[in-house]
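Of the protein chains in this complex, one is absent; all others appear in place.
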Amino acid sequence: MKRSIITCSMFLLTLSWSALCSAGQPIKIGALFSVTGPPSFLGEPERNAAQMVADSINKAGGIKGRPLQLITYDTQGDATKAVQLANKLIKDDKVVAIIGPSTTGETMAVMPVVEKAGIPLISCSAGRKITDPVNKWVFKTAQNDSLAVAKIYEYLQKKKLSKVALLTVSDGFGSSGREQLKAQAAAFGIQVVYDETYGPKDTDMTAQLTKIRGTQAQTLICWGTNPGPAVVARNAKQLGLKMPLFMSHGVSSKKFIDLAGDAAEGIFIPSGKVIVADVLPASDHQKKWLISFVKEYQKLYKVEGDHFAGHAWDAMMILKAALEKGDDTPAAIAANLEKTREFHGIGGSFTYSASDHAGLTKDAFVLVEIKNKDWVLVK
Amino acid sequence: MKRDYLLFVLFTLVVLAAPCAFKGGYLLNVLVFMGINTMLAVALNLLLGFAGQISLGHASFFGLGAYFSGILSTTYGFNPWLTMLIAAVAVGLLAFGLGFPILKLKGHYLAMATLGFGIIVYIVFNETVALTGGPSGLSGIPNLRLGGILFDGDLKNYYLIWSFALVTMLLSINLAHSRIGRALRAIHDSEVASRVMGVNARLLKVQVFALSAIISAVAGSLYAHTMSFISPASFGFNFSVELVTMVIIGGLGSIFGSFLGAALLTMLPELLRVVQDYDIVVYGLLLIVMTMYMPKGLAGGIATLWRLLRPKKNGAIDHAQG
Partner (left out) sequence: MDLLQQLTQYAFSGLSTGAIYALIGLGFAIIYNATGIINFAQGEFVMLGGMLTYFFQTVVKFPAVPAMLLAVMTATALGAAFERLTIRPLKRPTPLSLVIITIGGSIFIRGISMLIWGKDTHSLPPFSGSEPLTLAGATIMPQHLWIFGITLMVIAANKFFFYFTISGKAMRACSFNRTAASLVGIDVRKMVLLSFAISSAMGAMAGIIIAPLTMTSYDVGVMLGLKGFCAAIIGGMSSGFGTVLGGLLLGLLESFGAGLISSGYKDAIAFIILLLILFIRPQGLFSKAQTERV
């Protein structure tokens, strides 16, 4: 509450300030995040980061002298609400572009709406379906799951581990990961010997892990977001499971290490670079942005900025660049978004084109291992 | 009785005229969903308010309708109207078969069983990925088409869905005033007594259960074809609870009450946006307070208000009516 009062008053201040400087009308940007509901682990940091960028843009004088007005709605992870709110943003608030929603399902639901109205959308969700096939109006900043999967499989291939067990969460995040894990296995000479899902609220996985122990699997890949993977890690330790454990980028935050405790030791995670920003080589283009992002986010919200927050940060910055390049009509924004080249953000270095609205390569990910409750880069 | 039909005619006029007030704004979009929720609430009210049988799994029939229609029209290229019909028949048969064992149960056992059924269906939506697209959902569902009109805009969808909703309401009002309606109320009051009076209580309950499921399935089809996208999250336990809430808040056994309940719960997120992060707390509080102080729901509350506001001389007649 306090925070929203502060943001509100800050916003009013900037508004009146820019009005004094006889700046033009504000540019209205819409944002849809599931701030509450099951995917709130995505939506809350995303909302925070988007607001953070909007505030800092306004503090620096806005875009071409015009302030940015960010209108954020909470979709609660519900596709129906997401569609209603997208309509509200477009018809009532008359925004020129929308960032979000947080999940692939919501994005898929909103896509027909923005396409019909001709409003550019920069989604913060990972599903490949969003930008494949390419929709003229829809872009995204979250890295494709396929890139994270490729990162894990490359490593397994190098270590000559060819039999994997998959345990994925039965929500949008898990099912999209599972699809990729199965689709890419053959290309890396990998054989899936166990393939099951678990419920997002399951509290015990010993039965599944016991089953896996009885298979030929040499390694276990678990695709989910907190707290499921932490339960898997703890149960694996309880059962004395010896095989190496891989988690997804869904848990690449300190929170996972807190939850899994000792059981987190030795677990591998493909992750965006944000968690290892300080140990990246100086030559890395993203390093400068990563470090300032983490610091600024920590200062405002008292927790480390994770890569989910990064998706919204990237979306806002890319949108800002597109607005600076040309008009603020939806069509001009969409055209300029497509011209984004080598934008070094939090999720990676983005280069959009007419045939690619996801814009990232697998360099967006690094493989890290958890050692002594911290991240270590795996070469 | 006549009053109900008069009210229905008035209501229809309001529904027909309503879009003029919104001029294509975003609220029109909310009204489309309000129509779907009205259908669902009226359907559940037939079961809950008239036959007195609780269902905590009604979202599953809604979901089954949506998925039958969505899968058949998207993956197999069937005509959407045909898939709506297939969905209704299939869900009706399923509910009819399920009704016999499940409606033997009473009270909280019935609540548990319907809840369990809802959860099973939800899991099946999530797990049969090849068919339903799993948790990421099914997209690209075609819009309905009638002659040269493609139902792809809010205004067209509004009239499409509200015509279904109005038919549902009319059907339910007729049902309530028919022999069946009276028999159902008898079951509600005392099943044994009604059986003694020669009502085939069991069959009747199952038939109402099936009818309620069919209406929900049609609502599901409409939802799928207007949204073009469906995912399991919309058909879970929470939505089942929301439906029961609509019926009870609106007023058990009142068709217009179900509309009021559906309207309130559809608009609530809009109204609660003022209180921002506190909306879930206010929502919970509202449920408690309304149930405590408006035991007959919005419909009952409005009726009481009406009686209070009317001139005194009519009081005697009113009293006689009951």
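Order of writing sets the labels: A and B. Residues in every chain begin at 1.
Note that in this section a contact is a pair of C-beta atoms (placed from the backbone, for glycine too) under 8 Å apart; a residue touches a chain by one contact, two chains touch by 3 or more.
Nothing here was measured: the structure is a model prediction, and the numbers come from that model.
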Practice prompt. Just name the one of B:248, B:265 or B:298 that touches the chain not displayed here.
Written response: B:248
Discussion item. I'm checking contacts with the chain that's been left out. Which of A:93, A:115, A:154 or A:196 qualifies?
Written reply: A:196
Item to complete: Determine which one of B:27, B:113, B:138 or B:299 touches the chain that has been left out.
Response: B:113
Worksheet item: For chain A, which residues touch the unseen chain?
Response: 36, 38, 40-41, 44, 167, 170, 196-199, 201, 203-204, 206-208, 210-211, 213-214, 226-227, 230-231, 237-240, 255, 258-259, 261-262
Practice prompt. Considering the whole complex rather than only what is displayed, give the residues of chain B touching the chain that is not shown.
Written response: 48, 54, 101-102, 104-109, 111-113, 115-117, 119-120, 123-124, 126-127, 190, 192-193, 237, 241, 244-245, 248-249, 252, 277-278, 280-281, 283-288, 291-292, 295
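Here is the rule we go by: only the chains that are shown with their structure count from here on.
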Response to the item:
Interface with chain B, chain A side, in the complex: residues 1, 4, 35-36, 38, 73, 77-81, 83-84, 87-88, 90-92, 104-105, 108-109, 111-112, 116, 127, 129, 170-172, 174-176, 179, 197
Practice prompt. Provide the residue numbers of chain B that touch chain A in the complex, in ascending order.
Written response: 24-26, 29-30, 33, 123, 126-127, 129, 134-137, 139, 152, 154, 227-231, 233-234, 269, 273, 276-277, 280
